[in-house]
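Every protein chain but one is kept in place in this view of the complex.
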């Protein structure tokens, strides 16, 4: 694990963190939505545009060669970052959602027939639920969901066996963007493989926050987004096992994904380009490569440990407030740095708006997980989510500031 | 039309243009592949990440509101830039290719049935050919192509009527990325509308280089890419008529494109978000908005006039070289700033490699238009393509430098 | 922006007036805010060209609840033609606070829903039965 300076020293790399919101210091606790970008990443993108900018792959001239080297070099960095066997297994998309659509669209074509079964969970982000609903509909298959145990905030292991039996594809999130729950992916993947099912993992909330190794997960595909891990917007990744990607049909058509076209048909390019149609997000891929380097240097183990400390602190401070209800596992070790909560007598929207006046950024809503939110018995929740650049005193300030919400609505703190 | 300083004064906005390639001044003539970005655009992107960065649409906090305003503001700028009636008609994609896949996938679902006809042309980029081949296959329809008259480099108008008769969709490029040909889109669109066909236009090579107004074109959809018009990579646009977009089914699923999800189904969001799945390319959209402002200020009419002058000069200089063959219209008024050519005794690859040693960036290959290239009777061509920041002396230097190619291969200049 | 949590807003949020249902409504509709999950249903009873009764139900934030409640108070007794002509500005004025972009949807959801109940937005269509949600089903 990387040693280096304490994580708090890295705050200086993020210019936006010294911003003031109406005179108040910004306390950014909306990292599950998107994270900020260090100057190292911004600098790399700027440098690309100022020195190397060109279209990739088909150019003989110097800029095009340099741009291609930088773009393909980013692919290698990202492959190493998640322990992929080869850069061929890294497909660049525009976000995790496109990656999951690609997986659902193309893998289900290969693997799912009429009357067959796809399995997901009740705690999915819409991006890993609706594409599978659509795929199931298209192929006359059915979608079954692993249930969330509302007491623990974990998937109900008791039903795994029955639900996974006979599945063709199991697609689940590694870490929930609402409950924070870290799912036992390796275990589920092992069960699924025994059934001959492919396993797709939504890593949008895990890859940025902990060491993720596709080999140890034992899955077939993994999707994640650059903007949630210090990278730019406009870039996502789908990792897939090479021999599986080889067999999957392409998803979007045109540009680089083609080997040969005639007026009547086409042959596809080799991996990974077979899945990359049109001019790719070149600068964004290069930026994500720089983000991986940055995170590696910070140390994914250290990041996870730091976020776990912040989560523990938040859970403990919120549990002292009797009118606050926290959703998801109560044990910081079982969850990512995501704390969703509600307050008696205050709508989540108003909580977020009132905290904003203190400079605190939290998110309120269904967090693109409406079915789960409804199962929690509410229409919306407020959510504080952490990254390595957050500090204990920010968490304390956030917990303390809930008093402002009570003040507005005349509530009294019902202490624990 | 904007007045302002001469276009050549704008070169200073492009840091990369003062780069040296192995000691030689960069002469960048690969603008049809991608253009460079002015500091105004780079600065806006950097500012976004340093001040406003947040996820859009669902946030109550200040950063999220500012990010949403900037993102939706960019949509308005782009809508105005192409004369759209409403920002709702602007859908952000990752590139023109995704935009054309969306059009082909979703519009053909609405409009094309078994045995019916889609029409395109022989001069399409793969990105506007293969998606329609696939759509035709999926719906049991057939794809017919308007032919290119090899003598003139123009579409053969004589066959329009017969080919377009009974078509359900006509999709064609506004300007060819190989021949440069500017197609009579308004005329074709009028014929197509009479047949009740929808008209999709690939504006990847026109929107950056001339004033394009969707109303005057008379089309139903228009696709283009940000990176070819001073904007960043990772952003494209699909414009569509509001009432058509309303009726088209969505294309990718998850995130923002959803209004309501249950465990068993989903309802879609309003336009334009119905077609924007997942976290959009926020910074890139904002960058493209800044690029539109930049281009508007430079003046699209002036840009077109300047490029026409450069093209005329190039055509005249190349026509003096007896071993050079130029493809496409000989009249600069009929084409964009794209000059594809071949040299006797030299393979296009080698031409590009030898020019690169002079600091000149041209592209060689099939330019993602294999069927057209094959129809030209070659495997590849070399292509010089201009933008407003190119100068007459760059064009002269390029034409003069072809002598270096002859020198390598011992050829003699066979004067005109 | 200024304080949006005025005494009035908080009072209407905590003690909403005109909340409930009507036994025999002559028009009704429900609206939904995709970005936050807020929803509201509105029922009205119209007789002789006047809204004799107006009620809302729903779950929402302080802004949307107060907006619903204030709007129902406002339209009860109003001529149908007048109610149909209520503008966004009118609806915002009721709240008496500055509304940021992000809260516009909260503040305008009740008006949008009322208009749907009273026929096409701004149109002169006859009052119809239960409004269908506007979103298309996949």
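Should a chain be cited, it is by its letter among A, B and C, assigned in written order, with residues numbered from 1 in that chain.
Just so it is clear, a residue touches a chain if its C-beta (ideal position, glycine included) is under 8 Å from a C-beta of that chain, and two chains touch if they have at least 3 such contacts.
Just so we're clear, the structure is a prediction, and the values are computed from it rather than from any experiment.
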Among the chains present, which touch the one that was left out? A, B
Return the single residue from A:59, A:254 or A:359 that touches the missing chain. A:59
Sole residue of B:27, B:354, B:384 or B:402 that reaches the chain not shown, by the stated touch rule: B:354
In the complete complex, the non-displayed chain touches which residues of subunit A? 57-60, 64-65, 68-69, 249-250, 258-260, 265-270
Considering the whole complex rather than only what is displayed, give the residues of subunit B touching the chain that is not shown. 134, 345, 347-350, 353-354, 364-366, 370, 373, 379-380, 408-410
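The criterion applied here is as follows: only the chains that are shown with their structure count from here on.
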Nearest whole angstrom, what separates the Cα centre of subunit B from the Cα centre of subunit C? 45
Chain centre separation in whole Å, for subunit C relative to subunit A (CA means): 37
Computed distance of Cα centres, subunit B from subunit A, in Å: 32
Would you mind listing the residues of subunit C that make contact with two or more other chains? 35-36, 103, 138
Flagged in subunit A as touching 2+ other chains are 134, 349, 353, 364-365, 370
